[in-house]
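Missing here: one protein chain of the complex. Every other protein chain is in place.
In order of appearance the chains are A and B, and numbering begins at 1 in each one.
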Amino acid sequence: MRARLLAACLLAPALLLVIGILIVPLFFDLAMAARDPELRDALPRTATLLGEWDGRGLPGEAAFASTAEELSQAEQEQRIGALAQRLNFQRAGLRALLLKTARADLAPPYHETMPALDARWGDPTVWLVLREARGPLTPLYLLRALDLDLTPSGDVAPVPLDQAIFRNLFLRTLWMSVVTTLLCLLIGYPVAYTLTTLSPRWARIGIGLVLVPFWISILVRTTAWLILLQRQGPVNAALQGLGLTGGPVQLIFTRFAVYLAMVHVLLPFVVLPLYGVMRRIDPVYLRAAASLGAPGWMRFVNVYLPMTLPGVAAGALIAFMLSVGFYITPALVGGPADQMVSAFIASYANETLNWGMAAALAALLLAMTALVVGAARLVVLPMPRGVG
Amino acid sequence: MRLLPALAAALLIATPAFARDLTVIGFGGGFQDNARKDLFQAYAKESGQPVKDDVWNGEMAKVQSMVHAKDVEWDVVMVEAPELVRGCEDGLFDKMDWSIVTKAKFAPGGTSTCGAGAVGWGVALFYDQSRIAHGPANYQELWDLQKFPGKRLLRNGAKMTLEIALMADGVAKDDVYEVLATKEGQDRAFAALDRIKPQLMFWKSGAQPLQLVGSGDVAYAVGYVGRTANAVKDGGHYPLMWNTLLYSYDSWAVVKGSPNAAEGMKLIQYMTDPKPLTALAQDWAVSPATTVVANDPAVRAKNPAMVANHSDEGLFIDTEFWVEHGDDLEARFATWAAK
Partner (left out) sequence: MTRFLLRVFTVLVIAFLVLPVFVIVPLSFTSGTLLSLPTPGWSLRWYQDFIASDRWMLATENSLIVGAATALVATTLGTMAALGLFLGRFRMRGLLMAVLSAPLVVPAVITGVALYFAFARVGLNSTLAGLVLAHSLLALPFVVVTVSAALAGFDRTLLRAAASLGAPVHVIFIDVLAPLIAPAIASGALFAFAISFDELIVALFIAGPEQYTLPRQMLAGLREFLSPTICAAAVVLTAVSLLLLALTGLLRSRET
């Protein structure tokens, strides 16, 4: 019993760290994907009044008045920006409308003077947008992250085609990660196997060399590719020298460059677990199969391959999870059509300051990752783990 | 156990210092290196106040988090015009203290509620003359894929790129923003971009146009005139097509809640005064917003690459337009570029 207590004490600090600064904040962040505080924060009275309005026609004079007054006050106190951005996100042009109204010198009756200032105040759909933003929750960000939009009447509709980017983005991220993982497996598997066939000294050297890029900064490796893939660079020179191309080919800022750089970065992560598993496979089984008359390929497919599956699964999982989170490498060597979701999350968080979208995209990305990992576990777990 | 002092040292470094030096943040590059000498450290010497400087990339999130957490580490920042307007509305920047900073010395349009004009900057078309004897001279020619083959490099964003597309499509400079404000105008700009898309590449960082033109990866680029002019000074052959200039002004602003706000205003007053600015203009191709320096014939002669020398040929990037339409158009551009 005392041992258990001691063990728990030993475990506690690490658990507290992970739960305290990762898991709990994660929940709060993801919650931001659904929160809608801006209107309530900037125009509290208006928010309440809009809640009492039934949404038909236009709201009453009280709502107009409250809007005009609170807007003006918010603008003077420099509190209007967040609301302007939130509303402009839902419908373009509302930012200008809010600012114009906030700075104008209006007098009652507001339900006449405001539309006189700008016709949009007479448009019921504008008021419906405001009403929808009264919070505290909204599905807007999650919908937009799936290329759907909220109509003023509260229905869900697809976003116009020239603004629909996220579904493709998620599919592309998934696709690129899968392709990269497969490439790493196809290349890494034979390499890991060959390493196991070497003498211990050569095997150690081989693994050491495979580990070398693992220990070199990702940025350094990416910079190297930036230089190598230039039009007048070594790779193009080699291609022309070998007679494979007639003139310089554009290699940089292409999907090819992204795959090249990502495989370069992820390959060691795949080779290591594969090698670890393959090393422990007792050659006895293969010899047994051979002595029973099985040809080479059958020995491979029926005996060797299944025994290496835990290594394959581990390597594939690591490669997939890492490539899903990557965005610096594709951002540096790829074109605009090669960017991954993480780049957009970072951009919404760091540049545009749209936390709602950042959180919504993050939530969907986590869900996608969890699904893939879960599915992989289901596939791998029932498989015979092999012996040893 | 030698680790204990190291850990203590690390923790000591971690605690924030309270009496913090005046900190000014710029966009980096050659401008900042020269500004450090001619503006920041010159002020430090004259006032006895130590001044630190650092770079940012316009990430307003950092400023926002500082202000909201009431832990402001930056005092004076250089901001682009749209971010200045937004930041002012969001309460991230202090209103300019016109009792310390003399409003009258600035050119028209060089001041705003929360900012004082720092420098003008611009982008224009250029190419490497050591590789290409004769390149496109204006945007219409840039769109001529037959006569001028090769890759083109534009900025990875709607701002500036859409104006260029409209001008290439034949819209007069003075009408660009009027046209771009309409849906038809926006569609027209994207249609024009579609025509050259197979040969179009994009830059994200200011250093890329020169690097890519210099290495031969692109044939023609629209990039920052300051950096290009400096590369020419260092011996490069990059003719700038001045009639393709798009320019704007960056401003100095004081971050709200800064413990050094008053000192920051004094720094801004100094940095926009004629003497320090003239010194800076000798070392780096900038276009000051301070009228007397911008009009100084000696300064203009020494710096033919100054934006002010060519502003009548160029297009002033409309701040209000981008504050209003920015989100929308940037989103549409991102979608378009990703196809």
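Here is the rule we go by: a contact is a pair of C-beta atoms (placed from the backbone, for glycine too) under 8 Å apart; a residue touches a chain by one contact, two chains touch by 3 or more.
Fair warning: this is a prediction, and the values are worked out from it, not measured in the lab.
Asks: Taking the entire complex into account, which one of A:34, A:106 or A:358 touches the absent chain?
Replies: Looking across A:34, A:106 or A:358, the contact with the absent chain belongs to A:358.
Asks: Among A:221, A:255 or A:280, exactly one should touch the missing chain; which is it?
Replies: A:221
Asks: Which residue numbers on subunit B touch the omitted chain?
Replies: 3, 6-7, 9-11, 13-16, 25, 28-29, 54-57, 62, 65, 68-69, 71, 73, 204-208, 210-211, 214-216, 231, 234
Asks: Mind pulling the subunit A residues that touch the left-out chain?
Replies: Counting only subunit A, the missing chain is touched by 3-4, 6-15, 17-26, 28-29, 187, 190-191, 193-195, 197, 204, 206, 208-213, 215-221, 223-228, 230, 232-234, 264, 267-268, 296, 321, 324-328, 332, 342, 345-346, 349-350, 358-359, 362, 365-366, 369-370, 373.
Keep in mind that, in the parts below, only the chains that are shown with their structure count from here on.
Asks: Need the CA-centroid distance for the pair subunit A / subunit B, whole Å please.
Replies: One centre to the other, that is 30 Å.
Asks: So in the complex, which bits of subunit B are touching subunit A?
Replies: These residues of subunit B touch subunit A: 58-62, 64, 86-92, 151, 156, 190, 201-202, 204, 215-217, 256, 323-325, 327-328, 331-332, 334-339.
Asks: Which of the residues in subunit A end up touching subunit B in this complex?
Replies: Where subunit A meets subunit B, its residues are 75, 77-82, 84-85, 88-89, 92-93, 95-96, 99, 162-165, 168-169, 230-233, 248, 250, 252-253, 331, 335-337, 339, 349-353.
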